[in-house]
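Got a structure for you, written out below as structure tokens; questions coming shortly.
Complex shown without one protein chain; remaining protein chains in place.
After this line comes subunit A, so read on.
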Amino acid sequence: MLSIKNLHASVEDKEILKGINLEIKPGEVHAIMGPNGSGKSTLSQVLAGNEAFEVTSGEVTLNGENLLDQETEERARNGVFLAFQYPVEIPGVSNLQFLRTAVNAMRKHKGEEDMNAAEFMKLAKEVSKQVDLDPAFLKRGVNEGFSGGEKKRNEIMQALLLQPKLAILDETDSGLDIDALKVVSDGVNALRSEDRAILMVTHYQRLLNHIVPDYVHVLAGGRIIKSGGRELALELEEKGYGWLGIKDEASN
């Protein structure tokens, strides 16, 4: 499904990703762990098409199609979804309007009719229940004044509405209390399906108790330096990154 080959990317002439290789098959859940500043969000943003990052070499395909020459919106329509580590607040655009515009953009791409306001409201209410977000949040500005946990639930809500082929979840578990973690994990598990791939960036093994990954990768210094099964996460938790001979990059 997703194939990343020797991906290099820089920001402001500073190389952040230094040759990433990753293959994800449909139905699989991959977790990426790694110290602060190692490039996890950069990888996520590059996959979603953020032009602040420049891809200097490498290749990324989704279901055989070149992803890198697609605009962000095309990637989204072709099934790429990124749950942002820091969801953006957009006062003045209501959450409801935002979600409906997004859903209708996807429907248009698939040749389907627009969903009218009433139909969409019904759907949005259902999904907001699923992530335990009060429907009152639909009326507020996009993420405006949402708490950290509410923003993360709003991201999962979007994933559930947009039904992507590839869901990239950048620290969707951070800042969540135990109940919220359960809600968000249930949401992610609801997304799990045979024809969908999930790439989860996380710092915590505890998420992986709720969402059991097929593979765990360690990203450090812009490269994947170790890959394994879910037991790798347990080992990391126990021994720390020092065990792999790396230091927390933010702290050096």
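The working rule: a contact is a pair of C-beta atoms (placed from the backbone, for glycine too) under 8 Å apart; a residue touches a chain by one contact, two chains touch by 3 or more; residues count from 1.
Following the convention adopted for this analysis, contacts and distances are computed from a predicted model.
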| item | value |
| --- | --- |
| Hidden subunit of the complex - UniProt protein name among "ABC transporter permease", "Fe-S cluster assembly protein SufD", "Protocatechuate 3,4-dioxygenase subunit beta" or "Spermidine/putrescine import ATP-binding protein PotA" | "Fe-S cluster assembly protein SufD" |
| Residue of A:5, A:18, A:77 or A:140 in touch with the missing chain, whole complex considered | A:77 |
| Which of A:48, A:96, A:156 or A:199 contacts the chain that the document leaves out | A:48 |
| Which residue of A:25, A:109, A:125 or A:239 touches the chain not shown here | A:109 |
| Which of A:3, A:21, A:63 or A:97 contacts the chain that the document leaves out | A:97 |
| Interface with the undisplayed chain - residues on subunit A | 48-52, 71-73, 75-77, 81-82, 84, 87-88, 90-93, 97-98, 101-102, 105-106, 109, 141-142, 158, 162 |
